[in-house]
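A single protein chain has been omitted from the complex, and every remaining protein chain is retained in its original position.
In this document, chain identifiers A and B correspond to the written order of the chains, with residue numbering beginning at 1 in each.
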Amino acid sequence: MTATLAELARLCGGALRGDGARRITGVASLASAGPCDIAFVAGGAFRDQLHGTRAGGVILSAQDLGDYAGDVILSDNPRLAFTRIAVLLHPPPRPPAGVHPSAVIAADAVVAADTAIGAQVVIEAGARIGAGAIIGPGCVIGAGAEIGAGSWLHANVVVAHGCLLGARCVVHGGAVIGSDGFGFARDGARWEKTPQLGRVVVGDDVEIGANTAIDRGALDDTVIERGVKLDNLIHVAHNCVIGEDTAIAACVGIAGSTRVGKRCTLAGQVGVVGHIEIADDVHVMGAAVVSHTIREPGTYAGSPIEPYQDWLRNAVRMRQLDDLARRLKKLEQRIAALSEGEKQ
Amino acid sequence: MTATLAELARLCGGALRGDGARRITGVASLASAGPCDIAFVAGGAFRDQLHGTRAGGVILSAQDLGDYAGDVILSDNPRLAFTRIAVLLHPPPRPPAGVHPSAVIAADAVVAADTAIGAQVVIEAGARIGAGAIIGPGCVIGAGAEIGAGSWLHANVVVAHGCLLGARCVVHGGAVIGSDGFGFARDGARWEKTPQLGRVVVGDDVEIGANTAIDRGALDDTVIERGVKLDNLIHVAHNCVIGEDTAIAACVGIAGSTRVGKRCTLAGQVGVVGHIEIADDVHVMGAAVVSHTIREPGTYAGSPIEPYQDWLRNAVRMRQLDDLARRLKKLEQRIAALSEGEKQ
Partner (left out) sequence: MTATLAELARLCGGALRGDGARRITGVASLASAGPCDIAFVAGGAFRDQLHGTRAGGVILSAQDLGDYAGDVILSDNPRLAFTRIAVLLHPPPRPPAGVHPSAVIAADAVVAADTAIGAQVVIEAGARIGAGAIIGPGCVIGAGAEIGAGSWLHANVVVAHGCLLGARCVVHGGAVIGSDGFGFARDGARWEKTPQLGRVVVGDDVEIGANTAIDRGALDDTVIERGVKLDNLIHVAHNCVIGEDTAIAACVGIAGSTRVGKRCTLAGQVGVVGHIEIADDVHVMGAAVVSHTIREPGTYAGSPIEPYQDWLRNAVRMRQLDDLARRLKKLEQRIAALSEGEKQ
């Protein structure tokens, strides 16, 4: 794929400065780009690399331009502009449509004509695969499950019986959608398994990372709303609801029946306890433990969680704890001495 | 499946109050139940929903009954009663017995006649699959491994060579049982792999969650005792022993050669260091780090771990740290001033 800088500027809604006829064939980082590549600048670390770059074009904001004399596309959102250009120049290598002969598809499954069903796939009774979907090698789609149009499941993904995925979802290798929730009743010391009768319902444009596990609901459904992005190795327990456009980084665990709001971000290794709510537009720093409901938008950190500014003040003191304790001890001795002095 | 309230009361050993002839066809939550559904109440949050419910029957304890006038089953353990009724009314959708033609089964593997072996399964030399077991699509059962009677492995589970699972186990998608333990010897800067010669031995009635990994022992075995319940994305290292009826929530990691007692609960994201022991009946709160042996039953929390009540007192102070440091500073200034006063 090749395009002129002028075409790329038009594609991403940016303003061209320089040679619009220059031909661009790929995207690259500032450091590794050559004269046929386009790169981008987003913030400080990038800016330092700008003058050394050999990139044929650079996408940047007007304030990052400085005295750079090369060909550029000016954009208010260089990262987004770059993303759209990358999608154009580097469409992901799609497998050709068709059903691999080694795939096992139940007689009553409904598979749209232009899908790509990979080798060693299993599609069970009554499942439905939407138009243009790609089911990677080794995937297992359970009975009655539905995969929306244009969704792409990479290798060895499991979607259990009855679960629904929307359109244009991306699911990475080894992810499991619809495992049983962790629900047991006690009979004395022993546990008896409570049937997990709900489904996982995933909206459109959701991305789910490698080896992430999302449990089906106990009675009602587990819900992942439109536009949610889940990274690798995340655990979402039964009956959680994750709100639209929320992004969750790797290794996060969310316990049962918790609702996470819309447009939230949870950084890596965050833990969220069960049966609570996180409001819309909440941002949680890495490794924090969300131990109670958060009603106000904002940024939070710590374990247990607190507003970020409070956490920052307290976290600094953590490293001074031994010093604080020693100073306290000294004060106690001083005051004991002063009191002695008074008595005399 | 349909049953009368009287039949359900008998099944779960509860006391019927109301119309024993009422026909019930399913279980549901209080909020979504209709006149043919049975729901249950267990504690405060549920109680508030009781009067609005349209459920045909409700299982609850005498103290939660209040003035509720609908048909009920009184039970000392409503959650357990509900579980048993749910199992009756909603038996999980079992695949029919038989071996899928795409499954690859070694000539000398022993597969009981009434098992259900799914599509794309691999069963290696000398493996044994017990009566009534279900091996889901894409599972791999290694050479000489044994799966006990009535066990159910969901899709894409791996049980490595020589590992043993007891009867009636449930293993969810993507779990790996019997990967090598993380054992290496140093030769200067380089690591040399120590062969991992033990097995994983899993007792009866164990449940193992999606994408959980249990390593085989180095010399002796890794042991998961009867009735243990493991949630998703748990790591159990080589030579651990997990005691009977212990339940471990998602994202927990347990380092090598550690023994966890019977009837313990470890909440989500707990970390446990290697070569220690946790006594029977220990409960560890979420995200705690068990850094040393625990000899006494009870509840623990924190990182490093402490008894829960101590942790609670200290954790409150964590949020006051900056305030404490400021007050200490002020005191130091006051005392310096007082001392100055004394000298004069």
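Methods note: contacts are C-beta pairs under 8 Å (C-beta built on N, C-alpha and C of every residue); 3 or more make two chains touch, one makes a residue touch a chain.
Note that this is a predicted model, so its numbers are computed, not measured.
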| item | value |
| --- | --- |
| Residue of A:Phe82, A:Phe182 or A:Tyr300 touching the missing chain in the full complex | A:Phe82 |
| Candidate in contact with the missing chain, chosen from A:Ala106, A:Ala125, A:Ala155 or A:Ala279 | A:Ala155 |
| Option from A:Gly14, A:Pro195, A:Gly209 or A:Gly256 whose C-beta touches the chain left out | A:Gly209 |
| Contact with the hidden chain (one of B:Gln49, B:Thr194 or B:Thr265) | B:Thr194 |
| Contact footprint on chain B, counting only the chain that is left out | 102, 104, 120, 122, 124, 138, 140, 142-143, 156, 158, 160-161, 174, 176, 178-180, 182, 184-187, 189-195, 197, 211-213, 215, 219-220, 233, 235, 237, 251, 253, 255, 269, 271, 273, 275, 289, 291, 302-304, 306, 310, 313-314, 316-318, 320-321, 324, 327-328, 331, 334-335, 338, 341 |
| Footprint left on chain A by the chain that the document does not show | 27-29, 32, 45, 77, 79-80, 82-84, 86-87, 90, 92-93, 100, 102, 118-120, 136-138, 154-156, 170, 172-174, 205, 207, 209-211, 227, 229, 231-233, 244-245, 247, 249-251, 262-263, 268-269, 286-287, 303, 315, 318-322, 324-325, 328, 331-332, 335, 338-339, 342 |
